[in-house]
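Comments concern the structure below.
The other protein chains are all here in position, but one chain of the complex has been omitted.
Now for chain A:
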Amino acid sequence: MSEPHDRRAAITGIGVVAPNGTSTDTFWKATQEGLSVLDRVTREGCEHLPLKVAGEVRGFDPAATIEERFLVQTDRFTHFAMAAADFALDDARLGQADATEAPYSIGVVTAAGSGGGAFGQRELQQLWSKGSRFVGPYQSIAWFYAASTGQISIRRKFKGPCSVVASDEAGGLDALAHAARAVRRGTDVIVAGSTEAPLAPYSVVCQLGYDELSTVADPSRAYRPFTEDACGFVPAEGGAMLVVEAETAARERGADIRAHLAGHAATFTGASRWAESREGLAQAIRGALAEADCAPEEVDVVFADALGVPEADRAEALAIADVLGAHGRRVPVTAPKTGTGRGYCAAPVLDTAAAVLALEHGLIPPTPGVVAVCHDLDLVTGRARPAELRTALILSRGLMGSNSALVVRHGAVG
């Protein structure tokens, strides 16, 4: 990221499959309008579980874009990933011909929190109800959290460096940073991001042990970070994939530089130790700003982690103030994920997509459902706020203790 100018990592494509939109256009429209799509969990087998509200992706037909032979061997989280990767590559105007011509110049990096829960559950049910001979061989790969990276690269015939980042929810941002490093080391294009599908019965049961999970049944009250009524977070499925490309390679082929991945840093402060996350997050922000060579006053908007747990919200607000100083009380902060839920590793990638779109449109999307903020933050609520935006700071923390910060700059900024 502090690479020589010509190996700078640019974002040239965005692909979104989110609860509030299964294309980048519909996602941005819903995000800037501040629509909340949080709703009762309708997934079969989840009806009687204590998790009542989530951000489900509805109206997504994987068969419309993905070949059946890839569908039978993959879980829903990989369906999202393959579709989002297609959208991002189309957006970047990279076609199959580019991969055929230079397969080693394109790689894939994804992050995933839990892998293919629904697929795994189905096969385990076969195992216990009928026996091992009835477990399909694709079980060996489909529920593995690395499946999406593998399947995207196989399907699109990419032979460049491929990897999977396993570093908690903040891994979504770490995957983008990893992509930027791969670009710096010489790969032209990395398709990077995260998608998750944690709304199957087995996966939901796994999450019930999290103290931070909101089990409030009213969608309008279930996820309200930075307020007195904060009661935890609402989970979500879906996510986003981005095309991260060497600026030179992008310019050579005449692609639009939508934004630069300018700086990133990550720290670790321990599972659910939210008070300690203040220092960890602050340190990540400092590292990201330093790498981006960005002064605190240059940050024009902050996309908050917004966990929705009072102690965690306080730690985040203080971390922003610790690093940005007086500017921390003036800089607009937003958390559009209150309208979609928090898709684990996918959440900060969707935030990054929203940040790039915000920079392009000069519009800060609001924080749906949040009204009375009880921290010293200028949280954008109600409606989108027009602003001249050059630099966005995206924050993410994981339940297991990872903290990460990413600085994204507008494509037109030198």
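Here is the rule we use: a contact is a pair of C-beta atoms (placed from the backbone, for glycine too) under 8 Å apart; a residue touches a chain by one contact, two chains touch by 3 or more; residues count from 1.
Convention: contacts and distances are computed from a predicted model.
> Name the omitted chain as UniProt records it, choosing among "Sugar ABC transporter permease", "Nitrogenase iron-molybdenum cofactor biosynthesis protein NifN", "Acyl carrier protein" or "Gluconate 2-dehydrogenase subunit 3 family protein".
For the chain not displayed, UniProt's protein name is "Acyl carrier protein".
> Specify the residue from the set A:Leu71, A:Leu124, A:Cys374 or A:Met400 that touches the hidden chain.
If we include the chain that is not displayed, A:Leu71 is the one touching it.
> What residue numbers in chain A mark contact with the hidden partner chain?
67-73, 133-134, 136-138, 140-141
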